[in-house]
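A single protein chain has been omitted; all remaining protein chains appear in their positions.
Order of writing sets the chain letters: A, B, C and D. Residues in each chain are counted from 1.
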Amino acid sequence: MTVLLEAKNVTLRFGGVTAVNDVSFTVGANETVALIGPNGAGKSSLFNCITALYKPQVGNISFMGQELTKTSPDSIASLGISRTFQNIELFGGLTVLENLLLGRHQHLKVNLFHAMLGTPTWVKSEVEQIKRAEAMIELLELQPYRDRRVRGLPYGVQKIVEIGRALVSEPKLLLMDEPVAGLTTDEKDELVQRLGELKNELGLSILLVEHDIRVVSSLAERIVVLEYGRKIADGTPEQIRNDPVVIAAYLGEEAQTLEGQKK
Amino acid sequence: MSLEQAIRLLIIGIEVGSIYALVALSVVLLYRTSRVLNFGQGELALLACFLTFTLTSRMGVPLWLSFLAGLAASAVAAGAFYFFLMRRAKAQDPMGLLILTLGFSLFANGGLSLLFGVDNKQMPGFVDVIETWQIGNFSISKNSVLVAVAGLILMIGLYFFVQKSKIGLAMRAVSQNPEVAKALGIPVNVVLVSSWAVAAILGSAAALLLAPAISLNPSLMLDPLNKGFAAAVVGGMTSLPGAVLGGYLLGIIEAYVGNFVPAFKLALAFILVILVLVFRPHGLLGEKETRRA
Amino acid sequence: MRKRVVVGITAGLFAIAAGLSGMAQDIGVTKTKIKIGTWGPTSGPFQQFGRVMIGIEALVNKVNREGGINGRQIELIKRDDGYDPARTKLVVKELVERQGVFALVGGVGTANGVAILEDVRLNQIPWVSPATGSTAFSQVRDGKLRTPTVFASYTNYVIESILLLRHGVNTLKLSKIGIAYVNNAFGAEGLAGVKSEIAELKGKADLVAQVSHEQSESNLALQALKLKESGAEAVVLYTAGDAMISLLREMAKINYKPQILASSVVAGAILQAGPSTQANGAIVAAYIPLPTAVLADGKNGDPRADAAFAELIKLAPDAVRADPLSTIAGWAFAEPLIEGLKRAGPNLNRPNFVKAMESINNWKGSLFNSLSYSPTDRQGNNSVFLVRGVYAPRPGFTAVGGWVSFNNER
Amino acid sequence: MVLKERYEQDLRLVGSPQGWAAFALTILLFVLIPQIFPAYAYPVALFMVYSLVAIGLNILVGFTGQISLGHAGFFAIGAYAVAKLAPIITFPAALLVAVVACAVVGYLVGIPALKLEGPYLAIATSGFGLAIQQFFANTPNDWFGGHGGLIVEKSQLFGDFFARDRAYYYIILAVVTVMVYMAFNLARSHIGRAFVAVRDAELAAQTSGVNIAKIKTLAFAISAVYAGIGGALFAPLLGIVSPESFSLLLSVQFLSMIVIGGIGTVAGGILGAGMVTALQDQLAQAGGWSGLLYGLVVLIVMILEPLGLYGRWMKIKLYWKSWPF
Partner (left out) sequence: MLKLENIEAGYTRQTIVLRGVSLEVPQGKIVTLLGANGAGKSTTLKTIMGLIDDEPRKGSVTFQGNTLTHKDTESIARSGIALVPEGRGMFKDLTVFENLMLGAYHHTATAQSTLQDVLKRFPRLEERKNQHAGTLSGGEQQMVAIGRALMSRPKLILLDEPSLGLAPKFVQEVFNAIASINAEGVSVMLIEQNAKKALEIADYAYVLEHGRIVLEGTGAELRENENVKELYLGMTHVPDSGVGRFRRKRRWN
């Protein structure tokens, strides 16, 4: 399997606090990797390093041979990485369609003057983007909400719209920060199911942060466990479940219940 | 610059700075509890001044009594403005509220001008504004001392009020999370009304201290309010000590720099604002605000 | 070509207007009425200037009560512009185009007045006594009057400051001069006058300090200190009123006692600064003679002014009590208008009125020293009346040698 | 094929025949005003000038969520550019200079503004406005006329014909029509979307490929250009530019326009400008009461209608769903 994303010895400090400490891991092509760990273990910080929102002091992160620590957050998208957020970050004042069009922003090369004058060049480019967004709306069954402002839509729909916005940019790697938080188990299952399909359909790699062990073990092919900014384990769900270090640090009795369920 | 001149400038800076600091304190206090820049602050202070003036100079009420009546009136007006207008406004975003206070300011200024007239009035003071104490061959104005000392007393009083009193604690709680404070049974409306009242008292005290030295008219508070805003931003909109620091800093810098480049004295406050903000986007002592739910 | 078209259109418009309102009469004039417009700030920070309108109204009411002019009553329409030039133009346009006034009178503020000057020029609207001492209203360009329908009756600030300074240097024998001025057009003209006169005086006096303040600034402690440091024996004041009060008090605080020479504009504030400041003894330029009632000792008043003032105090007691000088100034501004209307006769139209105004020569009215217009000059007044501010037996002024006129030749 | 047509229709500013009729009527009305109601030529011209500033300010405040209390500064730059340069290099060239100058200054102001939010930005921008005012006031008199300002004679720029407000009105109308058209286009383009995205969720906008710094400074620059063109048209209209006109009060007035009219929409800015101009025109007759009444109107709008006039209009429109536009 070719390696898509590679983090090497990443260390990130805020003042005296070391949020991420010498962490290395990889994500392969068409692979799903989960980052787990207790609150404050550095999962989101690591995410933010990958999307270039934070610059790690030590180490480097490369994506298809491109160094990410030296780029800006807005150029990450054009490299083929997109992400969703822990507490849905949608553009509340825009409609669903416009939110998806924003996902296409990096593909827009039309300049200000064409836009302000409404030239045919602009119309052509806009129509092209609308078509792509429309296809995504269809794929995610969002038609009833197409022209509604996102602010005020049900929570579950917003989650889907956010994923749609991430996918419409045609990423190679999708980063998801707690994608199922706040959903019912039923909705969780559906989302997990759907993500699995999309991953295969679009040839995606997924890196996700998630608390829900069940979701993680059914979605991820590999799990990376963090504690206090350090990587303490890396392996298949099976390996992680049986890793005594992980059990002690994080899972506690939860792991046992999970085991119990499996039986 | 001679030593004497340096000291004189320092005195001017402290006197003016006391006024700025008081206004800045009132700005910050309100901002912390209500997230509003209140442009009507000046008119609330004017109300106190006009009332004090009318009671003393026209009706012969003793000065201290009129002074207290003026403060009380502006506190009541501020509380009422919050309770009846701000709280009920449908535009609850910061911008809408800002414009609401602007509307109030225009309205109140128009009203006060109609009621009390627009001419310069001689505001009575506790000391003759031009009397001085002689220290060697150096004279220091009694009024300057009064302003500085009264300002200091008010600031210390505010500190104890906010840090030590029960309602002060409630104010700090409301400023951080009004929803939770409400759920805990803290009377949020009482707290907010009192914070508006206290802010009005601080602003009015500044105006009442300032007015005897210059003259009382409806534009009395234009400049001090602008500078008070600037001082509040320099210190950090969320920090009461920051407001005091900002006020004195602005007053003193203005005195020294204004002495050499008088033409840009007015812009100076804002140049300082921009300089501070470039390095500290939340002011000297302010902190980044956590977004409220 | 274009010019001819414009002339044609203008002529056509005049013809139509004349046709509509009866043969020789003009816009805003009927058999029984003359519409006159005026404006000033009655809201915002500068609203005390709006009091000029009360004086104008008082005189108009008096004239109307006495039967009007040639059988016509004057209808005075007042407007508030908040001292904002964009709004000035808005209200003057309304006065001229919607209300259809015959002429304008008064109108406070330099920039405000300039904002409507081009309209006044193009539409040939008569305008008597812009209430500002700027030189912009009596301009001559290429040997021709730029705005021939405008008649200035206010002694301009340049002349005023020169006359003040001359008094300080020649009569009071002071040689180190300082000036404090407000950062606007008014302050700039005062400064320009002082500077040119210092140059004229050739070493008899030096300008040792010039300090300024912004319009919004009301604490002038720093400026006072600076003036003291310079050792100026006389300080010329072209400041805003409340700022001047602060300046005088700050001077007193630091025990600095120069001779004050103050513009007419701050005369009202001189009486509010307090007896222990240098306002007590300040020389002030007035553009009208002061009536006895305003004078502290009740002496030396001009009997003509007394008569006018007695009327005024009956008509507008509140305004006079609050600010006698601005109010009576309004009265003064309206006087040449009334005179012009009288002289124009029953056949009132704009060209006739302008001719009538031009015929005013060395005319005194009840308040002016001498007002003269001619086909080539629209600056009617070049005199000031010097007074001294005193606080005993009551706050007021005493006359100092009567009228002084500007004489360029010298 | 059918689908494609639909998308392109979506992108048209005016879609329905009724829309076209309304559009044509509006234009016709504006063309005819100086002919039918000549006395209103000046107030309407002033309204159009203010509309440009309000649209610009709304792009910044309403779209990207950055407050400005300093737009009088950009307005002043535009006005001074024309006042100073038009007699030398003709009006169109001076207008161009105004555009470039405002774009550059707006961009430069936008850079430090990136780090600031809420009251900090409000006070800092008010400081910018003040600094510009002080600059024009305190530079040597032969630069910009100092405190007295510069007199702009339309007759010198355009000849006596266009010196009349009724004629100059059409110059303003032409420029404003173009600028309003461009504003509507901008608002619904990808750039307009990016503005709103930055306001609603900065992080997400960034990871979607929006360069925050670029888009925010662009918003500042565009906003400044609109204010600047407003100023450039204003200078000849008024006939004088003097520093005291460009005070904090003017910036506040601009801000009140967009809040009264409706935050975050192009139409809101236009409505607000109309409302404020009409108020100024009408309240001049109220004498000493005008300040009080203006304040009262602002208070009432803010207390009763948070979305401004445009919001109210949208509600009425919803109510009369059958109404053509």
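Throughout what follows, a contact is a pair of C-beta atoms (placed from the backbone, for glycine too) under 8 Å apart; a residue touches a chain by one contact, two chains touch by 3 or more.
All values reported here derive from a predicted model rather than from experimental measurement.
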Options B:108, B:170 or B:193, residue touching the unrepresented chain: B:170
Given A:22, A:128, A:170 or A:189, the one touching the chain that is not displayed: A:189
For chain B, the residues touching the chain missing from this view: 166, 169-170, 172-173, 176-177, 179-188, 290
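Just so we're on the same page, only the chains that are shown with their structure count from here on.
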Chain at maximum distance from chain C, centres defined as averaged CA atoms: A
Centre-to-centre distance between chain C and chain A (centres being mean Cα positions), rounded to whole Å: 73
Inter-chain centre distance, chain C versus chain D - centres from mean C-alpha coordinates, in Å: 36
Chain B, residues touching no fewer than two other chains: 110, 113, 226, 263, 266
All touching chain pairs, where touch follows the definition stated at the start: A-D, B-C, B-D, C-D
Residues of chain A that touch chain D when the two form their complex: 51, 53, 72-78, 82-83, 85, 89-94, 98, 101-103, 105-106, 108, 110, 112, 115-118, 122-123, 126-127, 129-131, 162, 165, 169
Complex contacts: residues of chain C adjacent to chain B: 43, 45, 47-48, 183, 211-214, 216-219, 221-223, 225-226, 229, 241-242, 245-246, 249, 252-255, 268-269, 272, 274, 276-277, 322-323
Residues of chain B that touch chain C when the two form their complex: 5, 8-9, 12, 15-16, 110, 113, 117-122, 128-130, 132, 139, 141, 143-144, 210, 213-215, 217-220, 222-223, 226, 255, 258-259, 262-263, 265-266
